[in-house]
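For this depiction, one protein chain was excluded, whereas all remaining protein chains were kept in their positions.
Right after this comes chain A.
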Amino acid sequence: MWMKVTGAALGAMMLAGAVAAQSCSDGKTLTEGKLTIATGNPAYYPWVIDDAPESGKGFEAAVAYALAEAMGFASEDVVWTRTSFDQAIQPGAKDFDLNMQQFSITEQRDKVVDFSAPYYTAPMAVLVRGGGDLSASLDALKQLRWGVVASTTALPMVTETIQPDASPLVYDDNANVVEAMKAGQVDAALFDLPTALYLSAVVLEGGQVLGQFAPDESANPDHFGALMTEGNPLKDCVDAALEALKSDGSLAAIEAEWLQQATGVPLIE
């Protein structure tokens, strides 16, 4: 008997929760009843599989749908759009409620836009090509010629933590860094670990992830957050929903499902 009561109470609570969440975001989204989420163009594995966020496959796509559900949106009420990094930070009205494309939360960026609580903490990893004779020590890394992507926080990481002898070369996107590695113009590149694993396994022939920097060890760990316009009232709802996903373990489950290969890469001391 009491089980039935508990079940009913639980049901009532869940209903109340759903109603509360729905009312939290009421009137705060671009289109009433819809949640517009932006991702990159193209969106990369393993964040979005096959550049199709609508499938809910890939870490960020899955987080987006879980987040929407926790905020009271059905999955068909999630609308996808695409933006570049620059469109995300430009002044003026935006055409998305949330923007999820591995935005690292930094203090300076936070002045211009709002970030949700972090949904992933990415360790930085070193990608090399055919690095059989390289060791994952900071001294060895200093002597390499580095390449990084301009819009990432990898650049300050290279110049401040690794402090290489030669100044790093900087590129527009992952594909260009890989091409420069093939051309022998750079020896090593710094990416977040999931991206580095993907590039080494699929894109860069002979690629190898030499090692990773522990996320909690660096002074400024790379937290990914969903980007919103500055002062967006939706932020509280998003943070509450993320908190719920964290405490019931579903965020960890999504991470385990899509980013599980991230274990077993040696740490750089």
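Note that in this section a residue touches a chain if its C-beta (ideal position, glycine included) is under 8 Å from a C-beta of that chain, and two chains touch if they have at least 3 such contacts; residues count from 1.
Just so we're on the same page, contacts and distances are computed from a predicted model.
According to its UniProt record, what is the protein name of the omitted chain, chosen from "Acetyl-CoA acetyltransferase", "Multicomponent K+:H+ antiporter subunit C", "LytR family transcriptional regulator" or "ABC transmembrane type-1 domain-containing protein"?
Hidden chain, UniProt protein name: "ABC transmembrane type-1 domain-containing protein".
Where the complex has a chain not shown, which of A:K28, A:K57 or A:R109 is the residue touching it?
A:R109
Check each of A:T121, A:S137, A:Q163 or A:Q185 against the chain that is not shown and name the one that touches it.
A:Q185
Kindly note down the residues of chain A that lie in touch with the hidden chain.
Contact residues on chain A toward the absent chain are 85-86, 89-92, 106, 108-109, 111-113, 147, 150-153, 155-156, 167-172, 176, 179-180, 182-186.
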